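Yeah, one chain of the complex is gone here, protein chain that is, but the others are all in their spots.
We call the chains A and B, going by the order they appear; numbering starts again at 1 in every chain.
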Amino acid sequence: MKELQDLARKLLNDGTVKVVIGYEEGARGVRPAFITDAKQAGKLIFDKRCVQNLAAYLNPRRKQVAQLGTPAVVVKGCDARAVAGLIREKQIERDKVVIIAVRCGGVLENPETDSELTSETVSVRCGGCDVREPKLHDHLVGELPPAPPVNNHREEQIAALKKLSSADRWSYWTEQLSRCIRCHACREACPMCFCVQCTAEKTQPQWIDPSATPRANRAWQTMRVLHQAGRCVDCLECERACPEHIPLGLLARYVADSVERRFDYKACEDPAVAAPLGVYKTNDDEEFIR
Amino acid sequence: MTHRFLSHASLTALVAELVAAKTRVIAPVRAQDDPEQVDYRPIHKLEDAALGVRLTRGSLKEFFLPPTEVLLHYKQTKEGVEIREVPTEAPPQVILGSTPCDAAALEVVDKVMGWDYRDELWFGRRAASTIVSLLCTAMDSTCFCTATGLGPDSFRGSDALLVPVEGGYLANVITPKGEALLQKYAEADESMKASAEAAQGEARQKEEKNLAAIPPEFSAWLATNFDNPIWKTIALRCHGCGACAGVCPTCHCFDIVDEHDTADEGVRRRNWDSCQTSKFTLHASGHNPRQSQSERFRQRIQHKFSIYPSRFAEILCTGCGRCTRACPGGMDLPKLLDELMTLAKSEAKSSEPKGSSL
Partner (left out) sequence: MSDEVEHGSDDAWSPKVVAFVCNWCTYTGADLAGTSRLQMAPNVRVIRLTCSSRVNPLFIIKAFERGADGVVVSGCHTGDCHYSTGNYYARRRFAILHDLLEFMGVETNRVTFSWVSASEGNKWQEVVNETTARIKELGPFRTLQGQKGVEL
């Protein structure tokens, strides 16, 4: 992508940034790139295999990246929402990051396959995307591709789960979460999980048992997804990172739908818009309160 | 070394007999969430297994060192504290169709498990297990067992190694346990050795293309290059998520915790842990000697390819490639090792260290 590469080269050469965080071709497909030398800017690419949410690398806890200096970050619209979230929650300052937004037509569910984008192969989060031309940016690059096809697989799974009895839903989640080994890869890969001490790491008292038992696994995943309510941008890095292939995206989507339905809020690119659980309306839903 | 021929029918019958005798049989099985993938799971009959299809997503580790396991129960009473330890004898299990890299990993980890303290829970499960591996023909570009001194037909850690031949398998019977398991259902047969060895050779050739053998000097180079600037740039994309440690057959670090249901009663457990997590080396004082992912990733490489070899004469890696496959950040171990080994070789010639192109 020449436009992107030229821009990166310019930003590095004139000293605006010290590193451009983007995507490059690895030996086994697309992977995150950290370009510090303008001569390497030609490595930067962008295509439908670029699923990673690079906003995670802006987290100040990533000392090895922060040490490099002022970053530019390549973002799709969904990733830009995560950058907005980090700015909103005061983890980074707007003027300390250069946001290079790319116009996007959807990404693959399995980037290793490098197939055409169809309703079977496109990521479940792309259908209906309204940020294909991200508004949060310092630079906007690329041609606007056609809108991505819609992959309903996740909606179907959630609908199927809702139809089950309460007991069957309990069994489903107990079984899925029984595979959890409490590696917390979901947390580490998530751009919005930036806490220096996670709730699960608190030992005095130990609210969430650290062991990979069914009850502790359930407590962990329930709390993580609750802490993401109204903050999660549905990038699905958690699900991608999980070495046990637990369908965490179902929980993320369900909570996001609940937030949207109740508070008329979707993850957004504007850092000035307050996170929904940090504000209230005097006439919020309370049908569930006696 | 003796050889036996095991027909498909005989293997079916053997599995049936084991299951009937309440021996747990573990084999690669198609994953429920993605039938293209396989995981090691208990089976009830041979047809449940998907042998030789592709490499499993997880290793055998969970059947020897579970992700969480109880070490003891404690109860506070008026008389004092009652401690009830868990039994170290384990119920019998047979692993069928493991890859040679996974079997070898068990032998590699035996070294630390029997080092300054004998881990009886580990060895209890080792003693109760019979491991029947299968020649690996499903290698992809991420694995590199030959580079670590093993191979797709390695015998290490296995009680028998099956090689697919016409009508079934040629079993290389490696240990008395393997003999005891197979003698009833597999006839002694030396006639198929040649065709088996041809298949083995073919598999080796394929695997050797992925990465050159790790030279013995590499361990020493790593030790003297602890402060090489390359460590600052080699792990920028690493999330520190620990997924690699979870799927790795040789990673074995664990954390010990006490969990109680009431004020008086609880259990002590050990849980999988990983040096890649930010708090792994956090001291009670608040100091953390490994403050950034660069240092933590350096530790992973140093431990596996320098520290463990210098202590146990074993590389703490069997080249299975799972870490690379599982990594959400795009870390690529064989490529990384190739770069480090190339750097080591070039530094042997010049004295100018270069930054990583990774």
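Just a few scattered comments:
The rule we apply is simple: a contact is a pair of C-beta atoms (placed from the backbone, for glycine too) under 8 Å apart; a residue touches a chain by one contact, two chains touch by 3 or more.
In this text, all values refer to a predicted model and were calculated from it rather than measured experimentally.
From the set A:T70, A:Q91, A:S115 or A:T222, the residue in touch with the chain omitted from the display is A:T222, counting the whole complex. Among A:D37, A:D270 or A:D284, only A:D284 touches the chain left out of the display.
Against the chain not shown here, subunit A presents residues 161-162, 166-174, 199, 207-208, 212-216, 218-219, 222-223, 225-226, 229-230, 251, 254-255, 258-259, 262-263, 276-278, 280-282, 284-286, 288-290.
Please note the rule applied: only the chains that are shown with their structure count from here on.
Residue ranges on subunit A touching subunit B, taken from their complex, read 26-34, 36, 52, 56-57, 61-65, 67-68, 181-185, 187-189, 201, 206, 209-213, 237, 240-245, 247.
Contact residues on subunit B toward subunit A in their complex (touch as defined above): 31, 33-34, 37, 57-58, 67-68, 141-142, 232-233, 235-237, 239-243, 245-247, 255, 257, 259, 269, 271-272, 274, 277-279, 291-294, 324, 326, 328-330, 332, 335.
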